[in-house]
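In this view, the complex is presented without one of its protein chains, the others remaining in place.
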Amino acid sequence: MNILVVLEDNNGAIHRMSLEAIVAAQEISLKLKSNITVLAMGKNADALALEASKYELNEILKINSSSLNGYSSDGYAIAIEQIILENDFRYVFFGHTYQVRDYVPKISAKLMRPFLADNIKMSTSDGSIEFTKQTFNAKLLADIQTSDSGVYLVSFQSASFSSDDLRSGSSEIKKIDIEIDETQIKNTYEEPFQESAGGVDLTSADIIVSVGRGIGEADNISIAKDLALALGGQLSSSRPVVDAGWLSPDHQVGSSGQSVSPKLYLALGISGAIQHVVGMKGSKNIVAINKDPEAPIFEIANYGIVGDIFEIVPKLIESLK
Amino acid sequence: MKIAVLVKQVPGSESPLSIADNNIWLDEEKVAYIMNESDNYALEEALLLKEGTQDCEVVVVSLGPERVKKIIREGLAKGADRGIHLNINSNDLTDPLSIAKIFADALKSENFDLILSGLQSDDLGHGQTGIIIGELLNMSTGSLAVSTKLDGNQIAIKQELEAGFFQNVRMTLPASITIQSGLNTPRYPSLKGIMGAKKKEIKTLDIDSLDQSLKISKLYLPSSSNEITMIDGSSDQIVESLVKVFKSEIKI
Partner (left out) sequence: MLSNLERVLFIVLVIFSSGLSFITYSRMFKAIGRGTQPINWIDVVKNWPKGLSVFLSQRTLFKSRTLVAVIHAGVAWGFSFYLVVNIIDVLYGMIPDFHFLPNHFIGHAYRIFVDIFTMIVLFGVLYFLARRFFLKNEKLSINEPVLITERAKKGIKLDSMLVGTFIILHVGFRFVGASAEIALNGNDWFQPGATVLATLWSGLEQDNVVFLEHLSWWISLGLILAFFPYFPYSKHAHLFMGPLNYMASVDRRSPSTLEIMDLEDESVEQFGAGKIEHLPQKEILDAYACIMCNRCQDVCPAYQTGKELSPAALEINKRYYLNDNLKDFSEGSSSLESLSKWMLSEEAAWSCTTCGFCVDTCPVGNEPMVDILRMRQDLVLMESSFPRDAMEVFDKIENYGNPWGLSPQDREQWTDGMEVPRMRDKKEAEYLYWAGCSGAYDDRGRDISRSVAKILNESGVDYGILGNEESCTGDSARRIGNEYLFQMQAEQNIETFKKYGIKKIITQCPHCLTTLKNDYAEMGFDLEVIHHSQFISEQINEGTIKPKKNINDDYTFHDACYVGRHHGEYDAPRNVLQSVLSDEAEVVEMPRNKDQSFCCGAGGGNMWYEIKKGKRINIERFEEAVETGVKKVATSCNFCMIMMEDAKKVTGHDKDMEVFDISEIVANNL
C-alpha cells in the first residue's frame, strides 16, 4: 500500500512531528508491504525535500508553487487534495500540529474521507492499520479500524514516535506541478508573532513544575524555576505559596486558580489537598516528590518519590543538561 | 446578521465513565452530561458579537438525542435567540465527517453568516467538525481563534499557534470558525434568562441514522491508570530512573 507523509516546514527544516510521522510510516512498512512517499511544499520546499532525501523513503514529491509560499488553509488543502486524487494513497500521515488541525479537516471534507486525528499508537491487522487515540480527557483509549478501501487522513500526537528511530537511506526528489486557483484561497494571513510574556498561561503548558509549601521559603523557589527551564516547562504552585506571597496569583493551580492538564506535572513538596488536586488531576503524567509518604498527592500521582526535593532537584537539573 | 453556535453535550470531566457491555461506547446511565467547554466559550463569543452588532440573531444548534435539549436551553438562557435540535436517536456519534454533513445539510437553508463552534469536544476530541462544515458549505474557515472581530462583511481572528506564537487571519463572511477556550468569560444566565428560555423556540429536526466511516472498534481503560510507581533508591539512582521515565514513558 502507499503511504504519503506530508512534511511541515519549521523555518527551513522538517518539523519534528513530521519526522515522527515518517517514523510511523517506516514502522508500518516493516509490517505491511508499503511504499512511502513524502510531500514537500511551501516556500522552503527545496530544503525540506533535500533533508528528506537522507531517509529511507521511496519517493519525495516537491511542489514549488508561488501560491503556497505563504501558508493558507485553502491553498494547502487544495494542493494535497490534488496530490491524493492523482495518486493512489491508502494513508496520508501528518504530525498533529496546529497547522494540520487548521487545514486537514478541509481535505477530509473535499474528499469525503475520514481524518483520524491525534493518534498515539498503531497496530496492524488484516492488511490495514488500527489506530489508537485518547478520549475523554485521556481517561479512556479508543481503537479505530481502517478497513475501507478509500484513503485515510491520519495525524499523530507529538512524541508518539521518536525521530531517533528514523531509518536513513536515500531517495529521489520528483518535482511536480499543481494548479491552484488563487480565488479559492479565501483567507489572508499576517506574519506569526510572539506576544510579550505577560501573565502565566498554564493551561496550554505541556510541562509544569509545581511547588507547594514543602519548598519552605521564597528563595528556594529558584530551584524549581531552574528545573522548569531545564525541562522547557512552566512554573506553577499550590495556593499556600501564592498566599505567602512567594509567587504571583497567576501561578496558582487549584480550585480557585487555574486548571491544568499538561503532559507532565511535577509536584514538588505539594501535599495534594483536594483544593489543589482538582486543578491538576487531568494531567497526563503526575510525578510527585514529597518527604511525607502519607501525602495524599501519592494517591493520584503516576510516579512517586519519597524524598528531599532539595537533594533530588539540583541533581535532576544537572542530569537534564 | 445570523450566527450559529454549534454545541455538543459531553460527559463532564468528573463524570463516571463506565464502559458499556458492547465495549465500544459508555454506559449512558451514569454519565453526568454538560455542555462541551470550548463550545461554551464559542457561545459566549457569539453573544458578545451579538451585543456589538445591530440586528443580530444567535442560533444554538446541537445534534443528539432528547437530552441535548438541555444545553440548547442553556444557550437560550444565556441570550441566544432560538435553537435547533438535530434529533438523532443514537449515542455513539463518532465520525466527524458524517456529523458535519448532517449539520451542513440541516443548516444550509439558514444561510448563516458565521458559524462558531468549540475547538474540540471533550469526549472524542477530533477537533474537525466546525471546519468540515465550513468547507462543505463553501465558507471561509478558521481555527484556534483566541479573539474575533467583525468588520463589515469580514471577520478577523487571532489564531493561536504553537510555542506562544499567534497569527492574525482575515476572511470574508460567511465563515466557520472554531474557538479556543479561555478567550472570554462565559456568563451565567440570569433568572430572567432561564425563565425566558422556556418560551424561546427550539426547532426539532429528526435525523435518520447515519452512515459512519470512522467507528470505534474498542473503548477501554488505559492499562496503567491510577497505579503509582514508586521510584526509590539513593538520590542519584532516583534521578537516573526519573530521567529514564521522562524520556521513555512520558516522552518529553
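In this document, chain identifiers A and B correspond to the written order of the chains, with residue numbering beginning at 1 in each.
In this section, contacts are C-beta pairs under 8 Å (C-beta built on N, C-alpha and C of every residue); 3 or more make two chains touch, one makes a residue touch a chain.
Quick caveat: nothing in here was measured; it's all calculated off a predicted structure.
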(Q) Using the touch definition from the top, which of B:I34, B:I115 or B:I131 touches the missing chain? (A) B:I34
Q | Residue among A:D148, A:D243 or A:E318 touching the omitted chain | A | A:D243
**Q.** Selected residue (touches chain absent from view) among A:M1, A:V278 or A:L320
**A.** A:V278
**Q.** Residue numbers in chain B that touch the chain omitted from display
**A.** 12-16, 30, 32, 34, 185, 187-195
Q) Hey, which chain A residues sit against the chain that's not shown? A) 213, 240, 243-244, 255-256, 273-274, 278, 296
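Going forward, only the chains that are shown with their structure count from here on.
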(Q) Taking the mean of the C-alpha atoms as each chain's centre, how many Å separate chain A from chain B? (A) 20
(Q) Quick check on the complex: what are the chain B residues that touch chain A? (A) 11, 13, 17, 19, 95-97, 100, 122-129, 131-132, 134-136, 140-144, 159-162, 164-172, 181-182, 213-222, 224-232, 235-236, 238-240, 242-243, 245-246, 249-252
Q) Quick one: in the complex, what on chain A touches chain B? A) 73, 77, 97-99, 101-102, 104-106, 108-110, 112-118, 130, 133-145, 148, 150, 159-160, 162, 186-195, 201, 203-204, 206-207, 231-232, 263-264, 282, 284-285, 287, 298-308, 311-312, 315-316, 319-320
